[in-house]
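Removed from the display is one protein chain of the complex; every other protein chain stays in position.
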Amino acid sequence: MTHAILLISCPDHRGITAAITQYVYDHNGNILHAEQHTDEKENVFFMRIEWSMEGFDLGQDEIEGNFRTVAEKFSMKWKLYFTDRLPRVAVFASKHLHCLYDMLYRYKSGQFRCEIPLIISNHPDAGSVADVFGINFSEIGITPAKKREQEKKQLQILEQENIDTIIFARYMQIVGDEFIDKYENNIVNIHHSFLPAFAGKEPYLQAYQKGVKIIGATSHYVTGELDTGPIIEQDTVRISHKDSVEDLVRKGEDLERVVLSRAVRWHLERKILSYNNKTIVFD
Amino acid sequence: MTHAILLISCPDHRGITAAITQYVYDHNGNILHAEQHTDEKENVFFMRIEWSMEGFDLGQDEIEGNFRTVAEKFSMKWKLYFTDRLPRVAVFASKHLHCLYDMLYRYKSGQFRCEIPLIISNHPDAGSVADVFGINFSEIGITPAKKREQEKKQLQILEQENIDTIIFARYMQIVGDEFIDKYENNIVNIHHSFLPAFAGKEPYLQAYQKGVKIIGATSHYVTGELDTGPIIEQDTVRISHKDSVEDLVRKGEDLERVVLSRAVRWHLERKILSYNNKTIVFD
Amino acid sequence: MTHAILLISCPDHRGITAAITQYVYDHNGNILHAEQHTDEKENVFFMRIEWSMEGFDLGQDEIEGNFRTVAEKFSMKWKLYFTDRLPRVAVFASKHLHCLYDMLYRYKSGQFRCEIPLIISNHPDAGSVADVFGINFSEIGITPAKKREQEKKQLQILEQENIDTIIFARYMQIVGDEFIDKYENNIVNIHHSFLPAFAGKEPYLQAYQKGVKIIGATSHYVTGELDTGPIIEQDTVRISHKDSVEDLVRKGEDLERVVLSRAVRWHLERKILSYNNKTIVFD
Partner (left out) sequence: MTHAILLISCPDHRGITAAITQYVYDHNGNILHAEQHTDEKENVFFMRIEWSMEGFDLGQDEIEGNFRTVAEKFSMKWKLYFTDRLPRVAVFASKHLHCLYDMLYRYKSGQFRCEIPLIISNHPDAGSVADVFGINFSEIGITPAKKREQEKKQLQILEQENIDTIIFARYMQIVGDEFIDKYENNIVNIHHSFLPAFAGKEPYLQAYQKGVKIIGATSHYVTGELDTGPIIEQDTVRISHKDSVEDLVRKGEDLERVVLSRAVRWHLERKILSYNNKTIVFD
C-alpha cells in the first residue's frame, strides 16, 4: 500500500502540529509516523509525517494543490513524496570499489527502496562490478581540460535515465555548480575521515601522521565546497600505534560502507531535512 | 515557566494524534515536544507530548478531569506531569559507592531535575558521602531474619519524605512485593553487566571467566524478579585478555555511572513508557 | 620473504622470554613481532613471536627438532607456522549469504592471507555466490536421518582439498564430534548475538522480545557444545524501540560481517591462542 510522506519546515508557531495532523485525519488518512523537531535558537519547526493512502479521500495529484492553504498559513517549505514512485539512483565510483560493491549488494538484497539503473565512473574498473550486478555502466573519463564538457555528458545521461538521486561511492572528483544546483541535497557522498578533521586528500595518511587514536567516516550532502556539506551520518573505530596506514584503510573501509549505507537509506526513505548546512535525521 | 507532560498509550486508531494535538491547541497550549511510536505487531500507540502552561486556559487541577473525554474515546492509559512539581528521590546504596557519588555530583551540578532529600543504605559507609553532599542519611541494616521488618521501616521513611522515585545506586538487595507494588516503574536500578548476560552475583567475575571481549552495564526498572525488569539503557566497553577482574571492575564502573545517569535523567524528565516488560524511551 | 611464527604456552618461569629471543638471535633471526602475556591467576605464560627467515641459519624443517631442547626445558606447548604455507580454507554457508559474500569479497581483495578452494553448503543458494567468485561449490544436504553419513562426505571432501581451516559463515548446523576433533580450534563461527546472551535459535527475535538497547555479534571457535566455544571477537551496535526485528537483522548483519572478518584475519595470521575456553588475541 502506498504511503505519503510530507517533509515540512517553517517558522515555529502555535498550532502547526494540530493543523497538519487534523488535515490528514479530515481526509481519512491513517498516520503511520509523525516526528517533529523545533530548533529553539532559530525558532524553526520541522516535521516528517507519513500516512497510508488507503482510504485517503484525495488522489496523489490533488494533495499538492489542496494542502497549499495549510502550508501558506504557516509559511511552510514542504516536499511531498509517495512511496510508489521509487527514487531513481545513479552510483558514481572511481577506483576504490568497496563502497560501490556494498551499495549494489544492499540494493540487490532489498535494503534500499529505489531503482539503480546506472553506474558512472571516470575509470573502467567499475565496469566489471556493474556487470556482476547486471547494471548499465558508463565510463566518462575526467581530465582537467575536458572536465566541463564531460560533466555535460554526465548530466545528459542522468537526464535520459530520469535520475533524481546520486550516490558518490568514493567518487573522488569535485563536480561543478551546474551539477550541484540540479541535484541540491540529492548527492550523498562518503568521505573517509571524521569530518571536519582530515578533509581533502589522503585522510588515512593524514590520520596516521597526526597519531589519532580513533578514525572515522562521514556521509554528507555534496555542496560546491569540498567536504563541507551538511553531515548526514558519522561513525568511528579505534586504532592504535600498531596500525599502519594500510590497516587504517582496511578498518576505515568497513566504516565507510556502513556509514554510507545508513545515509543512503535515510535519504531514500525521506527521513532527512537539510537546514543551515546541518541535517535533521528523523531516524 | 511550567510545562505539562502527558504520557499516553492506547490501542492504535485513526485520529489519535490529531485529537491530542488539537486538544492542546484548543486550550491555547504551545506544544514544545511531541513524539509518538506505534508498535505495529501489537497495534499499540504511544505518545509523549509536552506543552507550555503559559497562556493555557485550564489550570493544572482542571486538565485531569477535562482531558478524560478524549482519553476515554481512545481507551487511553495516561499520566500527566507538571514540571514545577519536582520528583522526590531517595538513593539506595550498599558498599560500592561510585554510583552514589556520581548521582549526587550530577544532582548538585544541576543535571537532574529533582529533589534528593534522602539516602538509605544497609551499611554505614555511605554516610560520609551523604555528609559531603549535605543530604540526610538513614542506615537500615538488612539481615535475612529482619528483612520484612526493615523494609517496613524503609517504606515508612520514604512515605514521611514523600518519595516518589527510587534509585538503586548499586544497592545489592532484593526488595519485597510491597515495595515493588508501591514503586512500580519508579525504581531505577543499575546492574553491572550487559543483561540478560551475567545476571545475579559477581557479573564481572562471570564475564572474566567466560572470556567475553566486551563488557556492559544495564539500567532497568526493578520488578519482583531479579535483574529482569524493563531495560532502560545499556552501554558497552571493550576489554581484552590483558584485563584482570579488577580491570573489568574499573572499566565497568565508568560504564555504570554513565548508564545509570542517562536512565535516571530520562526517568525524571518523563521520557520513558514501560510496556510488555520493555521500555520506549522518547530521547 | 617468509616469516616464522611461533605460538607458545607454558607454566610461567623466570627466563622464558630471554631463552626464546636468544634462540632466535643465536640462529641469526630478525624478530619482527614479539608479544607475551602472563595469566597471573593460573601462572601460565603465552607468547607469539614472529621472525624473518632471511639469513636464518636453520631450514624450515630443521627448526622443529632443534627448538625441542628449549621447549622441553620449559614444558612448552608450541606450534610453528611459516607464512609461505598459506592456510587452506573451506567456507560453510546455509541460506543467509551476507557473511559468505563478505568473506569472499575480502578474500579476493587480498585482506586474507589464505587460499579458499571450496565452499560447502546444505542449500543450493550459495552456489551462485560461489560462481561469482569462481570458487568450487559442493552442496551436501543435511537431514536428521542422514546427518552422520553426510558429515563423512564433508570430511572426505575437506581431506581431498587439504583443508586445515573452516569458516562457518552463518552455517546453521551443529557438527559432530569427529568434525570437532579433527578441526579443534580451526573452525571459526559467527553467532548473531552478544554471547552468552541469546545463544541458540533466532537471537534477533530473542533480543527484540527482551527489549535490549544494544545488540551484538560474536565470533568464536566451534566446540562440541552449541555457541559456547572460546570467544575470539565481539562487537555491538545501538538499537531502539523504533527498530523492528527486521531492523535488528539488518543492523546485526553489518556487525556479523565485521566481527567474523576480524576473527578470521587474526586466525589466519596466527594471532590467537586458545586456553581454558578463552582466547588470547595478540592483535
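Brief remarks on what is shown
By written order: A, B and C. Residues from 1 in each chain.
Keep this in mind: a contact is a pair of C-beta atoms (placed from the backbone, for glycine too) under 8 Å apart; a residue touches a chain by one contact, two chains touch by 3 or more.
Here the structure is a predicted model, which means the values were calculated and not measured.
The chain that is not drawn here is touched, among residues A:15, A:87, A:230 or A:252, by A:230. Contact with the omitted chain, checked across A:138, A:154 or A:279, is made by A:279. Residues of subunit C in touch with the missing chain: 14-15, 17-18, 21-22, 24-25, 28-36, 38, 238. In the full complex, subunit A contacts the hidden chain through residues 37, 40-41, 194-198, 210-214, 216, 230-236, 240-242, 244, 276-281. Think of the hidden chain as still there; on subunit B it touches residues 98, 101, 105, 109, 111, 132, 242, 250, 254, 258, 261, 283.
Everything below uses one rule, namely that only the chains that are shown with their structure count from here on.
The distance from the centre of subunit A to the centre of subunit B, with each centre set as the mean of the Cα atoms, comes to 37 Å.
Each chain gets one centre point, the mean of its Cα atoms, and the points for subunit B and subunit C are 42 Å apart. Annotation for subunit C: residues touching 2 or more other chains are 242, 283.
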